[in-house]
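All remarks here apply to the structure that follows.
The complex appears here minus one protein chain, its other protein chains still in place.
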Amino acid sequence: MTTIESIQTKQSSRTLANQLARFRELGIILFLVLIVIGATIAQPRFLSSFNLRSILLWVPLLTVVAMGEMMVIITRGIDVSVGSILALAGIIVGMIFRDFPEFNIYLGTLLAILIGLGLGAINGALIAWVKIPPVITTLGTLSAYRGLTFIVSQGRQIDPNHVPRSLIHWSQVGPLGINLVPWVVVIAVVVAILTFFFLRSSKAGRNVYAIGGNQDAATLRGIPVAWTTFLVYAITGALAGLAGVLYASRFGFVNPGETGVGFELTAIAAVVIGGTNVFGGSGSVLGVVLGCLLLGTINVALSVLGIAATWQLAVYGFVILLAVVVDAIIQRELRRASTGE
Amino acid sequence: MNSKDTSNLATQTAAPLTSEQRTSTSQPYSRAKELLRSLLLRPEIVPLVLLVLAFIGGSLLSPYFLDLRFLLNNTSTYIEIGIMSLGMVFIIISGGIDLSVASTLALVACIAGITYFDLGVPMGITLVLALILGGLLGYVNGLLVTRLKLPSLAVTLATLALYRGLANILVGDDSRPKLAWSRDIVFPDWFVGVNQITLIGIPVPLFIFLLLAVLLGLLLHKTVFGRWVYTIGNNKEAARYSGVPVEWVERAIFTLAGFLSGLAGMIMVSRLSVARYDHARGWELDVITAVVLGGVDIRGGRGSMLGAVIAFFLIFVLRTGMGVANVKAESQLFVIGVLLILSVIVSNVMNRFRR
Partner (left out) sequence: MTDPSPVLKTNGIYMAFGGVDVLRDVTFEIYPGEVHGLVGENGAGKSTLAKIIAGVHQPRSGTVQISINGGGLSSVEIPNPHAATQLGIALIHQEPLTFPELDVAENIFIGRQPMTRGFHRVDWSQMYRRSNEILKSLGVELDPHRKVRGLSIADQQMVEMAGALSQEARLLLMDEPTAALTPNEVKELFTIMRRLRDQGTAIVFVSHRLDEVFEICDRITVLRDGELIGVRKSTETTVDGIIRMMVGRPLSALYERGATASQGRTLLEVDRLSRNRKFYDISFDVRAGEIVGLAGLVGSGRTEVARALFGTLDIDQGSVRIDGKEVRIHHPRQALSAGMIYLPEDRQHHGLVMPMSVTENTTLPILSQVANWGWLRNQNEHKITRDYVEKLRIVLRNIGQPVRELSGGNQQKVVISKWLLSQPKVMILDEPTRGIDIGAKSEVHHLMGELAAQGMGILMISSELPEILAMSDRILVMKQGRITGRFTKADATAEKIMAAATGQVMEGA
């Protein structure tokens, strides 16, 4: 079984796959650079510290949620309820801040995370043990949680004067007084790093890849499929809860009808652009982070160029489509290369 | 007793039993019991029971509920969901999903508005073009799924955004006719208010829905095409090896769904006299809920049109009832979401009994 021919195909297949993975991340960076260049040419004021900061402010919110969404997609699932979890957690904590202005913001953040964890856990339980397909479950909770957001808040939004100053400072000041890199960015970076180590160095993290790669094999190898699946959705919920607080910090308000609406789409877009396979089994933190950066840049570029926000939705849809199509073509070529089919 | 003989309401036909296998179903009592059991375990039972319950609940909540005219009138508010769910049935039975139906509705509506107002094309032609456009948008989905072998979830998630996004780009946050225009620039009289016209006593949109339900139900249950759809949902590869034109069928059902979305879009424009990019926003959830509630298995291969129709009426009664009870739209959202999840749980449980 180790003829010369097969050794050569083995080696070329390995490097080809590796090459393509690196290629993907380089490709995103290249795209990023192109957009920056293009935007600067069209509008020289693009390259300003203000805009850079806009990007830097926009990205952390997305990154935090995208980390969770990435893990869900690696397990071959999907979570479209993250926007609603973000809103519900955000509004509950926002209401607490409104009614108890002295409430500790760290406690508030922790509470938001726990609320998100609970909501995500419901998703996880329904998917892992009641065995409802992820798309249906999260479609249902997207609705149910959004409805709850309205009910709980009675339709009233959380205004800027309800949000604690110290919380808003997270988006204005950074560590060591470097205001270019506000605390929210640091938080997002920490989340990304933690996710990276979780996926790379913990058994549970490796199990996430295994489940997505071959669920039957995972079960037979004694991997706790149900628990790991549950965990992934619960973590995603917790991250969405955190994002709720970051939202309040960044925008200064939480509105039950607007906050987080359509956010899942953005998160999925970032994950898919970042090279995560929609069929599960593979995905990298770096790729997704770059994807978030790319989307953030596109977002700011669009507004700087005066292109209305109305373009956003179409751009996301197009970008998801592009990423998925490109992936499919790459997969097909890879398969052709190794099996000739 | 687990037959998937989908074209027969009675699930079995007797074949000559070999001598080794004579069973003792000759007693009428046990045969009746078997019949009752198979009837009760039909997936359509759940939405039917819920419908009856919801109806009773609704009538307790408000006297309006028993007013037939009120009910009939109200169907128009949600009828687009019903129409779109007729197409969704085919897609889900075939093992796929289409998240872009509501976005297609919006895009078709907006392009129709632009075609009529901005380009001056006569409304009759615009209507026809809109329907064709709907089919085309669905065809694009089908093409991406069949030619590039992409999962329908990913593709229609993208087109959900793309199509509505395009609508947003085309009309902005505005509408057709534009808010700023004078009051007399409107869609033609004959086009507007289709929900106020009645045919044999029922509003035209409802009539269209029922007519389509019958036609498409026949297509699904009584034709070769329908049998193909079930087969693909059960085992796509075996279907292909047996000569079923799998890719053609898949493109066809996505096109059908797109066409129905376009039709729904035009009905909505007629109803509301306006085309906006946010028409039917989020309604893909209701459509999928209706189909799944109706007993169509989300994994494909089983389900019936009848179930989906019953489920539509269930959702209609629920939403109307909640509206009458002054439950806010957003809170209704909560109920529908929970309903979707519960319907799958119940259908899972029933499956286990059926085995």
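Order of writing sets the chain letters: A and B. Residues in each chain are counted from 1.
Heads up, the rule we're going with is that a contact is a pair of C-beta atoms (placed from the backbone, for glycine too) under 8 Å apart; a residue touches a chain by one contact, two chains touch by 3 or more.
These figures come from a predicted structure and were not determined experimentally.
One of A:45, A:131, A:165 or A:200 touches the chain omitted from the figure, and that residue is A:200.
When the missing chain is restored to the complex, the residue among A:29, A:194 or A:217 that touches it is A:217.
Only one of B:57, B:172 or B:245 touches the absent chain when the whole complex is considered: B:245.
Residues touching the missing chain, restricted to chain A, are 1-2, 6-7, 9-11, 13-14, 17, 197, 200-203, 206-207, 209-210, 212-214, 216-223, 277, 281-282, 338-341 (touch as defined at the top). Taking the whole complex into account, chain B touches the unshown chain at residues 2-8, 11-18, 20-21, 23, 222-228, 230-231, 234-235, 237-245, 301.
Methods note: only the chains that are shown with their structure count from here on.
Against chain A, the residues of chain B that register as touching in their complex are 97, 144, 148-151, 153-155, 157-166, 168-169, 172-173, 277, 282, 285, 288-289, 292, 298-299, 328, 330-341, 344-345, 348. Across the interface of their complex, chain B is touched by residues 78, 126, 130-133, 135-137, 139-151, 155, 256-257, 262, 265, 268, 272, 278-279, 308, 310-318, 320-321, 324-325, 328-329, 332 of chain A.
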